[in-house]
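One chain of protein is taken out of this complex; the other chains stay put.
Entry: chain A
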Amino acid sequence: MDDKYKFIDFLGLRFNVANDLSVLVSAVLVFILVFALSRKVTMRPGKAQNVLEWMIDFTNGIVKSAMPDGSGKQFNLYAFVLFLFIFVSNQLGLFFQLKIGGFTYVKSPTSNPLITMGLATVSLLLSHYYAVKKFGFGGYLSNYARPVKFLLPINLLEEFTNFLTLSLRLYGNIFAGEVLLALIGTVAKSVGAVTFIGAMPLAMIWQGFSVFIGAIQAYVFTTLSMVYISRKMEQE
């Protein structure tokens, strides 16, 4: 929307303070959550350990559904951290937005395309790295001309579309959610008490729906990351 951001230029790179602070807050929240849940690790799990193990099983299930032959074990940790980080990032802006002097400082980091592109870059780099590791660089390159040679341009194009769809899907969903929430906010403030009361259930419904969308998008992003990695690691 019409948010203003503070920028910092450092070593020739431009940093958006809102994005970086939000990423930091999300990462710290994820770490605190996981750290708090894993304090007493025992053979007979307590409540906290059960929750953590349930989450681990959930993300392990995502990896296993993409790579059923057990070759995906090395990606279990990645899927776990990715899912938790995106999930927390998606919810962050719904509960906690910090604006000081017209400048936004904390919001959902995933409502910015650069952040989602950063995450997609991590996933796709991993897929390329493991493909080269498995087939060698020659094998990795020849995989672009499979199953038949004339598919080479389409396969090359697919790399870019994968990157764009993966990152922009997440960005679009979360950004739209925040836009609509802001719109409902302006509606609430537009006339007075009447619109304020009228907009309140709308805002509540949309916030609930945004929580749902955030969870779904985290799941989709993790699943697709694993699918891309698994497709890179098999020869057609």
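We take it that a contact is a pair of C-beta atoms (placed from the backbone, for glycine too) under 8 Å apart; a residue touches a chain by one contact, two chains touch by 3 or more; residues count from 1.
Please note the rule applied: contacts and distances are computed from a predicted model.
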| item | value |
| --- | --- |
| Per UniProt record, name of the chain withheld from view ["Na(+)-translocating NADH-quinone reductase subunit C", "Fe-S cluster assembly protein SufD", "ATP synthase subunit b" or "Succinate dehydrogenase flavoprotein subunit"] | "ATP synthase subunit b" |
| Which of A:L98, A:L114, A:L156 or A:V191 contacts the chain that the document leaves out | A:L114 |
| Candidate in contact with the missing chain, chosen from A:L37, A:L92 or A:A199 | A:L37 |
| Which of A:F80, A:Y130, A:W206 or A:Y228 contacts the chain that the document leaves out | A:F80 |
| Missing-partner contacts on chain A, residue numbers | 7-8, 10, 13-16, 19-20, 23-24, 27, 30-31, 34-35, 37-38, 41-43, 45, 49, 52-53, 56, 76-78, 80-81, 84-85, 109, 112-115, 117-119, 121-122 |
